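Below: one structure in structure tokens.
Every protein chain of the complex appears in place save one, which is left out.
Up next is chain A:
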Amino acid sequence: MASTKPATPGDLLTQVAGERQTGALVVSGQPGGAVYVFEGRVIYAESPAAPGVGELLTSSGRLAGRTWQSALDLGTSTARVGRLLVEQGHLTQGELELCVLGSTYDAAYFVLAQPAATIEFLPGATHWLGAVVHIDASAIVREVHRRVKLLDDIFPNPRIDIAPVIPVTRAPRERITLTAPQWELLAHADGQRTPADLALLLGRAGYATIQELRRLAALSMIELPRVRAAESPEFVRLPHPRGAAVPIDHSVAEITGASPVPVISGLDQAASRSAPPRPEPAHARAAPPNADPPPVPPPGDHNAGLNRPRLARRKPGAKLPKEIAATESPPVHQGTDEVLLKRIRTALRALR
């Protein structure tokens, strides 16, 4: 284990390359990643924010997922996945080299551009892809600096690179011209996907995605992320529940306030038939009159106990009525699930 003294990942990479070492430079943080060095030259880099070779090749349809998986199964242990794909005739050497070069520079930007992170060097570690290309570490470090500057020339706001992408509701001008990649990003930005999510979803390079997003920000086509959102990584944007014009508890509160008729147990069904604003679904009224009246809370705790309209009795396994089902799903859990899924995904990726 090498020292973690040097200030930036770039410094340590230069040092490791100068000593002609072989291993992996692992950088943790946001977004973090790893740079693989073989005898002082960079052979690959990966980061959660940049689609890797496999994602690029499969999401574009260049390789079938099965082809990629079988190459992984065969070649991972001997670190020759790349060579296998070429030998089996799935890719040309040129394609493989260009793809690896592209994704290496792409990931290197995310690994090396962040100054504050914990860095460690794992000597001897190699990547399962194998050494397809050999790049001078100095060229990578220089290129990363150049890319940072390029972004700041477009629009100097690095928070755009990590915050969820929110397109503006209304375009700032009458006519706007978008490039095809920009349109793709706006069409797929749903207010929750981060630039990394979008890059992975669209199979586009992470840096190219950020570049287009900065351009969109310069055009005022996406909202600028607020500082607070960027500072608290645990902050989760809750989705606005769609299809529910009026929150359900609100309508109940309205009825209890508006109804001058005291609700008496047993008379409830009659009341529900006569009072039109009652939010009960239509078929509740069609319930057979001789059925047991549903337990009705006493009028006193009407507000406390009743936080959703009561439903007619359903058969086991029957679906909820449409209007209830639409508003049923609690939005809180949706957000939590998103976070959980992301954690699982990161964990799985680390295992690979």
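The rule is short, and it goes like this: a contact is a pair of C-beta atoms (placed from the backbone, for glycine too) under 8 Å apart; a residue touches a chain by one contact, two chains touch by 3 or more; residues count from 1.
Keep this in mind: contacts and distances are computed from a predicted model.
*Asks:* Just go with whichever of "Lactate utilization protein", "ABC transporter substrate-binding protein", "Thiamine pyrimidine synthase" or "Roadblock/LAMTOR2 domain-containing protein" UniProt uses as the name of the absent chain.
*Replies:* Its record in UniProt gives the absent chain the protein name "Roadblock/LAMTOR2 domain-containing protein".
*Asks:* Looking at A:A71, A:A205 or A:I222, which residue reaches the missing chain?
*Replies:* Only one of A:A71, A:A205 or A:I222 touches the chain omitted from view, namely A:A205.
*Asks:* Specify the residue from the set A:Q93, A:T118 or A:S220 that touches the hidden chain.
*Replies:* A:Q93
*Asks:* If you put the missing chain back, which residues of chain A would it touch?
*Replies:* 51, 56-57, 60-62, 86, 89, 91-95, 97-99, 101-102, 105, 143, 146-147, 150, 179-180, 202-205, 207-208, 211
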